[in-house]
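Yeah, one chain of the complex is gone here, protein chain that is, but the others are all in their spots.
In order of appearance the chains are A and B, and numbering begins at 1 in each one.
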Amino acid sequence: MMDVAKKRQLSRIKTLLSVIFLLLLLWGSGYRTQVSFQDLFSGIPNIFSALADMLPPDWGYFDYVTGPMLETIRIAILGTTFGGILSIPIILLSSRNVTRSPFLFYPARFILNLIRTIPELLLAALFVPIFGIGPAAGICAITVFSLGIIAKLAYEAVEAIDPGPLEAMTAVGANKIQWVFFGVVPQVAAHFMSYFLYAFEINVRAAVILGYVGAGGIGIILNNMLASFQYNRVITIILYTLIVVAIIEFISNKIREKLL
Amino acid sequence: MIEFKGVTKIYPNGTVGLKNINLKINKGEFVVIVGLSGAGKSTLLRSINRLHEITEGEIFIDGESITAARGKKLLQMRRDIGMIFQNFNLVKRSSVLRNVLSGRVGYHSTLRTLLGLWPKEDIRLALEALERVNIRDKAYARADELSGGQQQRVSIARALAQQAKIILADEPVASLDPLTTRQVMDDLKRINEELGITTIVNLHFIDLARQYAQRIIGVRAGEIVFDGPVEAATDAVFAEIYGRPIKEDELLEAQK
Partner (left out) sequence: MRTETVNKKALLPKDVRKRLIWRRLKIGVIAAIVILIYAWAFRGFVKDFKINPNAGQSIKAIFNGIIHPDWDYIVEPGGEDLLHALIDTLAIAVLGTFISAVLCIPFAFWAARNMSRRRWISGTGKFVLSAIRVFPELIMAILFIAAVGLGPFAGILALGFHSVGMLGKLFGESIENMDLSPREALIASGANRLQTLWFAIVPQVLPEFMSYTLYRFEVSVRAATILGIVGAGGIGAPLIFALQGHTWDRVGIILIGIIVMVTIIDYISGAIRKRLV
C-alpha cells in the first residue's frame, strides 16, 4: 500500500507527463501542417474582404432557393425514416440482453462500428456514381448514416431497460418475437422516437453539405455559387439554412422533452 | 400434479443451489415455502417453470416433463403457469389492460398478438380477471400510475387471464406495506379456494406463512428440511428450518 505522499507524487508525475505529451503533440502537429501565425495575421484582411463580398445577402434569391431547401428537408426525412426502420433489427441484434448468441451479437456490433466510422460526405460520394447526381444518393447516404446514429443510442437504451417485464414475458410463455414486442419495445419506444428526431436534426444539416458532392438538395446550388464566386448568394443560402435548422431544432426539442 | 424427481442444481462456480429434491404437490393445494434468503426457495420455485435450469433430475407437471420440453411445447407449458414477482414486473408505460392481455400471448399466433387483434373472448377474460381482484376501473390507466398493491393485483390478474392451472408467487408481498400485504395474500387465498388453482408462494414472514398456508415446506441450504401441514409447523420447527431462533424481522406483526 502506497502512502498518501507517494500517491500524490505519482499523480503529479502522471499529470506532468500528460502535459508534456500534449505539448509535443501540438508542436508536432503544428510543424507538420506548417502553421504560421504570420500567415494568419496577413491573411485576416482577406477574410474581411471575403465577408464583405458576402454582404449584403441577395434577398431576392430566397424565393429561388426555397424549392431546393424543401428538397433537402425531404432528403433528410426520407433518409432518417429508412435509416430508422433498418436500424431496428441491428439494435436488437446489438443488445446484449436481447441477443444471447455471440455469432449474431459480434457481427452486428462490428457492422455498426464500421458504419459509424465513415463520414457522411464519403458515403454520399460513394453513392453518387451509382445513382447519379441527385437526391437519391443523398437519401441513401443519410439512411446509412442515420442507422449508425440511431442504432448506437438505441442499443444503449435497450441494454438499460428493466429486466423484470422481460422475465414476466418468459414466464408467460411468449415466443422470442412476442417477448421483444411486449417486453422490450414498450420500454424503449419513447427513447427510440427521441433518437429518431435527434438524428433528423443532424441530417438536415448534413443534407445541406451532401449536395456538395452532388447528392441533391441545396448543396449542389451552394457548390455552384461558391464556384462562381457569387458570395452574396452563398450567404443567403447559409442564412436560410440557419433559420430552417433553428426552427426544426426548436420543434424537435419540444417534442423530445415531452417524450422523455 | 407437480412432481420433483431427484432435482439438483449446481451453479458453474460449484455452489449447490438445490440438493436432490423430491417433492409432490397436488392439485388445488396452497403451499408456502419458507427459508433463509439464499436457501434455495427462489431456485426451487423458478425451476418449476424453468426460469432457472436444473442440472440433474426431472420435474413433471401433470405427468409431462417440463425439463425435457423444448420449443413450442415449453412455451405451452409455461402458458399454463402464472408467475407473480416481488417487483411486479409490469410494463410501466403500458396500460393495465395491455399488461393483463400480455398473459394471453401464448394462445395466439405471433402476428395476431403483435397487431393487437385480441378476440372478444380474451378482452372479456382480461376484464373479468381485473374484476376478480377489484381493479377493473383502472383498466385503462398506465401501470406506473398505480400503487404497489394495485400493481401486484394487476400481476395476479395477468396470471388469471392466462387461465393458469398453477400460480407461482416469488416473495409477492416483500415490497408491500402490511395492510396491502394482507389484501394481496387474501386475494391469492381466495383465488385458490374459488378456482382451485394450485398456488405455491415463497414467503419470508413466518406469521404470514402460518396464517395462509395449508402446507409448509421449509428449505435450508438447498434441501427440504420440513414438509407438512401448517399445524405441525411450530416455532421449534422454524428454528430448525432457519438454523437459529426466529428473528423479529421475520414476523410481519413486528414490522410496525
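Simple rule for what comes next: a contact is a pair of C-beta atoms (placed from the backbone, for glycine too) under 8 Å apart; a residue touches a chain by one contact, two chains touch by 3 or more.
Values in this document were obtained by computation on a predicted structure and should not be read as measured data.
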Residue, one of A:S29, A:T66, A:N97 or A:N224, that touches the chain absent here: A:S29
Listed residues A:P89, A:P129 or A:P163, member touching the removed chain: A:P129
Touch criterion as defined above, residue of A:M69, A:I139 or A:A171 at the omitted chain: A:I139
Omitted-chain contact residue, chosen from A:L86, A:L104, A:L121 or A:A157: A:L121
Interface residues of chain B (partner: the chain not displayed): 120, 123-124, 127, 136-137, 139-140
Chain A, residues in touch with the chain not shown (by the definition above): 25-26, 28-30, 32-36, 39-40, 43-44, 46-47, 50-51, 74, 77-78, 81, 113-114, 117-119, 121-122, 125-126, 129-132, 134-136, 139, 205, 208-209, 212-213, 222, 226, 234, 238, 241-242, 245-246, 249
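Operating definition for what follows: only the chains that are shown with their structure count from here on.
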Between chain B and chain A, distance of the C-alpha-averaged centres to the nearest whole Å: 47
Residues of chain A touching chain B in the complex: 162, 164-165, 167-175, 177-178, 181-183, 186-187, 189-190
Parts of chain B lying in touch with chain A, wherever the complex brings them together: 49, 51, 74-83, 85, 87-94, 102-103, 105-106, 110, 113-114, 155, 158, 162
